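In this view, the complex is presented without one of its protein chains, the others remaining in place.
Presenting chain A:
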Amino acid sequence: MMTIQKMTAKEVTKMVLNNEELFILDVRNESDFNDWRIEGNSVEIINIPYFDLLDDFNPALESIPDGKSVLVVCAKEGSSIFVAEQIAEAGRSHVSYLEGGMKSWSEYLEPVKVADLSGGGELYQFVRIGKGCLSYMVLSNGEAAIIDTSRMIDQYEQFMQEKGAKLLHTIDTHLHADHISGGRALAQKYGATYYLPPKDATEVTFDYEKLEEGKDIYVGNETIKVQPIYSPGHTIGSTSFIIDSKYLLTGDILFVESIGRPDLAGLAEDWVGDLRETLYSRYRDLAEELIVLPAHFGKVTELGERGLVSGRLGALYKENPGLNIQDEGEFRKTVTENLPPQPNSYQEIRQTNMGKITPNEEEQREMEIGPNRCAVHDK
């Protein structure tokens, strides 16, 4: 009997980032597939639900180009093994399945080094490729701070262990609506400080440290300065950071190819003015040389070398459509009308991040399934 191989989300991520040719047969149902799927510049993907293959397996075989290797993907992995085995039994070679299915794909974080910092530290971007979320770790002198921590805290723990770093701070740029923050849990576990913008935290049920302009945060013997800048618009509390006078962490306010949406906390009309003020005035006053590091990406085309998502602020002012809407009325229209669908379970996710509800791990996972859609232009 022919054997099938298993591929991990990490391995698939490497292939996507290296632009290696990858043919994927996604056997989930049509609506899940249409909602979100593995994407990549060199990825070719087709969808045949596994239950369409119960009577007649030929459509699957016919769909795979001759001699090509194939990766079968489903929600959790069971159906992809079932289908992959049949493809292998029909005599095809190089058949693999995605271990843990789209569940693992949604949860995997790829650490990408942004740069060495001037005080001897390092800055890493954690790319959650399956969901488009980006988080950051500042490392200096055996200490660490994490910004916009995702729910899968074990992956940061492992990374800090490898780096021999001790966690000092977890910081959220705003109260997230598209994913569950791991900032509080991770801070609790290591006795670190959890920071939130106070204006986003009026309803939270736990203690936190207030993020405030002028109150800098230090990592590693005061070498790396994390400077908060109040920048409302996506939420009323949204705060950006300048790290090492060089990197601008914009949270969900400014992305590489789009801008943040103001509607996820139900106050689109009220926050449009703030969003415009932040993007067209407050950020304008910052140095054009700053490297923008956002909390999300919308399309795989935004992934640069090694997967890094970044852009020079000056370049974004030239190329990002969201920064080039001169007419205020037009801007208002763009960020309040024809927005993409709201992220899956975004209300419950906000409640969870406020500590008002405590879903179990499986429920949290379900709440986060699907794309994030935090940008105005995500479709």
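Everything that follows uses one rule, which is that a contact is a pair of C-beta atoms (placed from the backbone, for glycine too) under 8 Å apart; a residue touches a chain by one contact, two chains touch by 3 or more; residues count from 1.
As a convention for this text, contacts and distances are computed from a predicted model.
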Chain not displayed: protein name in its UniProt record ("Oligopeptide transport system ATP-binding protein", "Rhodanese-related sulfurtransferase", "Acyl-CoA dehydrogenase" or "Cytochrome C oxidase, cbb3-type, subunit III"): "Rhodanese-related sulfurtransferase"
Hidden-chain contact residue, picked from the options A:E30, A:D116, A:E203 or A:E328: A:E30
Option from A:A75, A:V219, A:V272 or A:I349 whose C-beta touches the chain left out: A:A75
Those residues of chain A which, in the complete complex, touch the missing chain: 29-32, 49-52, 54, 74-76, 78-79, 82, 366
